[in-house]
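See below for the structure under consideration.
One chain of protein is taken out of this complex; the other chains stay put.
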Amino acid sequence: MDILIQQVVSGLATGGIYGSVALALVMIYEATDIVNFAQGQMAVVSTYIAWSLLNAGAPYWAAFLATLAISFVGGLLLERIVIRPVEGAPVLTVVIVCIGLLVILNSVLGWIYSYIQKPFPSPFPDRPIRIGNVYFGAHDVGALAITVLVLVALYAFFRFTTLGLAMRAAAQNPASSRLCGIRVGWMLAIGWGLASLIGAVAGMMVAPIVTLDPNMMAGILIYAFASATLGGFTSPGGAVLGGLIVGVIENLVGTYVHFIGTELKLTVALAVILIVLLVRPSGLFGRAAVHRV
Amino acid sequence: MTPSSEPILAVRDLTIRFGGIVALDSVGFDVADGQIVALIGPNGAGKTTLFNCLSRLYTPDRGDVLFAGRSILGLGPHRIAELGVGRTFQNLALFPTLTVLQNVMIGLHSKTRSDFLSNALRLPWVGREERAIRAEAMELLDFLDLETVAGHPAAGLPFGTLKRVELGRALAGHPRLLLVDEPAGGLNHEEVATLGKLIKTIRDSRRVTILLVEHHMGLVMPISDKVVVLDFGRKIAEGTPAEVQRNPDVIRAYLGIDEGMTR
Amino acid sequence: MPSRALRLGLVVVLAGAMVLPFVVTNFRLFQCAQVFIYAIALLGLNILIGYNGQFSLGHSAFYALGAYTTAIMIDQWSVPYGWTIPVAGLLCLIAGFLFGIPALRLEGLYLALATFALALAVPQILKYFEHWTGGSQGIVLSKPAAPKGVPLNPDQWLYFLTLFVLLVLLVLARNLLAGRTGRAIVAIRDNPIAAQAMGVNTALYKSLTFGVSAAYTGIAGALSALVIAFVAPDAFDVFLSITFLSGIVIGGLASISGAIFGALFIQFVPNWAQDISKAAPWAIYGVFLIGFMYVMPRGIAGAVRLGAARWWRRRAEPS
Amino acid sequence: MALLEVRDLEAQYGWTKVLHGLSFAVEEGGITTILGANGAGKTTTLRAVCGMVKTRGEVRFDGRAIAGRATEDLVRLGIAHVPEGRGTFVNLTVEENLRLGAYARAGRGSLADDLQAAYRYFPVLAERKRQLAGTLSGGEQQMLAVARGLMLRPKLLLLDEPSLGLAPLVVREIFRIVRTINQEQRVSVLLVEQNAAMALRLADRAYLMETGRMVMSGSASELREHDTVRRAYLGY
Partner (left out) sequence: MLKKVLLLMLMTAFGLGMLAPAGAQTVVGVTATEIKIGNTNPYSGPASAYGTIGKVIGAYFKKVNEEGGVNGRKINYITYDDAYSPPKAVEMVRKLVEQDQVAALFQTLGTPTNSAIHKYVNQQKVPHLFVATGATKWNDPQHFPWTMGWQPNYQTEGKIYAQYIMKNFPDAKIGILYQNDDYGKDYRKGLHDGLGEANAKKMIVMEQTYEVTDPTIDSQIVNLKNSGANVFFNVTIPKFAVQAIKKAHDLGWKPAHFLNNVSSSLATVLKPAGVEASRGLITALYMKEITDPQWKSDKGYQDWVAFMKKYYPEGALDDQSNAFGYTVAHAMTQVLKQCGNDLSRENIMKQAASLKNVEFPLLLPGIKVNTSPTDHAPIEQEQLAKFDGERWATFGELYDASKK
């Protein structure tokens, strides 16, 4: 029983990581209607910025906030400079530009910082929390809390603010949005900025666990995609929940289904998602696209 | 035009719900072979839903649809065209990147048979079939006065023109029954009159039975043999144009008190 | 478009391709064979994405399936390599068709991600069935030599073999896409509901298109196993799928020539990138990717088409 | 005084020219309609006024030259465009759609008041305010589109084929509301419409358009009496 609980707990911890990155993915999808393959790499860039600030002696939370600000502006500028020229081009063209961005950022980071992984501090205590025979990593709990906090903030932003509403509108129907006086280009840019900011949070929460290197997000991004798919790409809450579910399923399958063991754990996790998609083609919490004939 | 005794289309007790809303509620009527039947009613009355049931895009919860005496509810949507039911769409459902000619050629899909393998190998008979398809599509474009735009991609042409392309595409499948959804959208009065004549010509020269959804009374009334009126998913009237226009329920729900004829 | 000029150009290109093996080094021939192989794979992917509108990030899986089919047949059962290519194609056709059936329920993004999952799972599965696949060590093959009596060295032979397969598959693809089936495939992309109403069995067509696309990619994989003479799970990771995707978008979606342009891009541009900078070759490659998309948002084939149209317009109406 | 004045307007899509030097005006406080056959360029004219297509020529709004300005800036000047096909945000609720209509005039006046006004004109929308716009019927969507335009508190309302695909009763209802709005709120209206009978009854000024040019203009009653118009558009 203890091991079951411990596996669930550690699954939740890992799932929290997936969820936070998935949240950033969903966010940019909601705000810009594209899936940004460079999302994870942007988060790594943000984390390196934080690392540099910390290394220069900045206190943690100051560096944290500064990183958020820089990331927001950075994401905004990336959209204005890199993505804008292909605004209105076919979706796949934009996807390729994102892939280009991904490899550029990865390569440049490796060039500047080398590929050696760097320890990254956690704002939470080092000592694990122990309840009975089950251990909770303090950082895991803290990171999950921050993810949920970001989620709530996002929900409020999109639900209750005019800017949030305008961003959703711009992503759904750019032409009509213009007719409402919405500056669609800027909405997309703000969307990128926000997604980049969320990515920064995710990056800074992930880095203490997996250590910082330019490829830090590569594996996580895969799981984040899976989580977002499972939860439904149109649902931020679903993305976080999807992450937690993937984390837990993966651990339980790896532990209890012996002929699969850890070797095919990813495959099984993916198969589960596939099955979910077949039953609910827009993910667990996603919104089905409206079709009218 | 003597309608045969057996209706070509029989709608029986058709009911379909979306969530809690009953979109069609026990709707039933017949369409006799060779007739032009109009389906009218307020927006949201369930006309397009009915069309979608007929072309098997939706599956009704209850009731049956008989085409030439045979239930079609067990068939997949793509089989409907093979049976001889063609349709057009309210908000246009053309293939935008394809040319007008290609759009119409796809209309012949159900009447031709080359497949992946024979197409890839370009067997001799495939070439012959392809030439026949093209010839027939061109002939249809001629018939509909569309030959000048044959090579133009469907995207970017005026709405009214595209409506005609859709008609051509539907006719290409040699339908016995043609479902036409709001063909008069975007047309002025003169154009509507021409369209009315065209629909009659189609019925007469191509021996096609026509079921028509249309708001434009100027089109509906002169050409229809029968009019079926839906409101909130229920049939509220059925009869000749003259009967329907006098029906108080129809006037209240649909035509309005005065000047029912103008539109 | 004047078809005479096009045909003439085609003949010249083909003639060049025939003479090439005797004027350039074996290494260049090897590179050309790689281009041909990529072109086959891209053609397959383009049929699916460009023409049929179904996204796939999972074609590295079919490439792997094709490559491993050939490798295992040669390595374990000593089947003559020539036979393994159609078998690989057929197996991928079936696998693609079967994968295409559940894929019917998914659209756009979700289909892309489901296929992405397939691409991710394949290296793991390959490692799991170690007995057949040699696990992470892979399988080493011998490079096929030219048949007896044909005075070609292995590289020349493989060049002609891959070129031949490419040409056959190009012609088949062109035929397929030009006819009734091709129109139906594109109709499904443009408007699936209307296609259905025209009598197109969209489910069957989509699954079959998936199968055909997978078969092309599988044949490419089989040929790559012969040309590289080695297969290992690491060669078929999701990066390969992404490379293919970049290839068709850069080459030009929904165009047959786009497959060849795309193949040239993914084969040679990474090499130029590292010639420019060893410090960060990926950065240069990324710049190339983005740059191409800026200049030619509809791919090279799209730009060529546009350019040609402009040129003819100008010639047609001299002002 | 003319609120909108268009002179020698040209526009093209790709390589095809759609408007060939078009001139017309919309009087302040009036309702002007443009009639024309399918493909004459009516929709393009409205899109050109709103900066949604590339144009040449002169467009003056409220005395200011506005040709070439971005759509979203024109909206801020008080031009509300209800496009053909309605352009509702199908995945947003009715109320969210309305809030977006007021986006460009944020700050001016109370949003709540305007929502109230919109719901008064279109009571059916009030019943459906929490519903996704995509679930509305065609008529309700058209009402939503007009209501969204009103939320801008526009000086000029551009209506593109509001009757398209709507039942006669609904068409009359919408036209009645447009007239009310025009009278109560002093909003000028430019209406493009196939339903010439309704349009001419509603409008005080009318233009007839053929293949990208204005071929006739006058008061609505003048056009109603004109033979060509009668034959082609009114059918008597």
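A, B, C and D are the chain letters, set down in written order, and residue numbers restart from 1 in every chain.
Here, contacts are C-beta pairs under 8 Å (C-beta built on N, C-alpha and C of every residue); 3 or more make two chains touch, one makes a residue touch a chain.
Keep in mind that what you see is a predicted model, and the values were worked out from it rather than measured.
In terms of the touch definition stated at the top, the absent chain reaches A, C within the entire complex. Within the set C:L170, C:A203, C:A229 or C:V287, the residue that contacts the chain not displayed is C:A229. Only one of C:A15, C:A145 or C:A309 touches the absent chain when the whole complex is considered: C:A15. Of the options C:Q156, C:T181, C:T217 or C:S255, the residue whose C-beta touches the omitted chain is C:Q156. The set of chain C residues touching the chain not shown comprises 7, 11, 14-15, 18-19, 21-22, 25-27, 30-31, 34, 120, 124, 127, 135-138, 140, 142, 150-153, 156, 160, 224, 228-235, 237, 239, 270, 273-274, 278-282, 285. Residues of chain A that touch the chain left out of the display are 2-3, 6-7, 10-11, 13-14, 17-18, 103, 106-107, 110-111, 114-119, 126, 128, 135, 137, 206, 209-211, 213-215, 218-220, 222-223, 250-251, 254-255, 261-263, 265-266.
Just so we're on the same page, only the chains that are shown with their structure count from here on.
Inter-chain contacts peak for the pair A-C, counting C-beta pairs in contact. Between chain B and chain C, the centres computed from C-alpha atoms are 42 Å apart. Chain centres here are Cα means. That of chain A falls 32 Å from that of chain C.
For this pair, chain A with chain D, the centres built from the Cα atoms lie 43 Å apart. Shared contact sites, meaning residues of chain D that touch two or more other chains, are absent. Residues of chain C in contact with two or more other chains: 193.
Of all residues in chain B, only 40-45, 90-91, 156-161, 182, 185-191, 193, 215, 217-218, 253-256, 260, 262-263 touch chain D in the complex they form.
The touching residues of chain D, counted against chain B in their complex, run 13-14, 16, 35-39, 85, 137-140, 161, 163-172, 194-198, 231-235.
Contact residues of chain D toward chain A in the complex are 50, 52, 70-72, 75-76, 80-81, 83, 87-92, 96, 99-101, 103-106, 132, 134, 148, 152.
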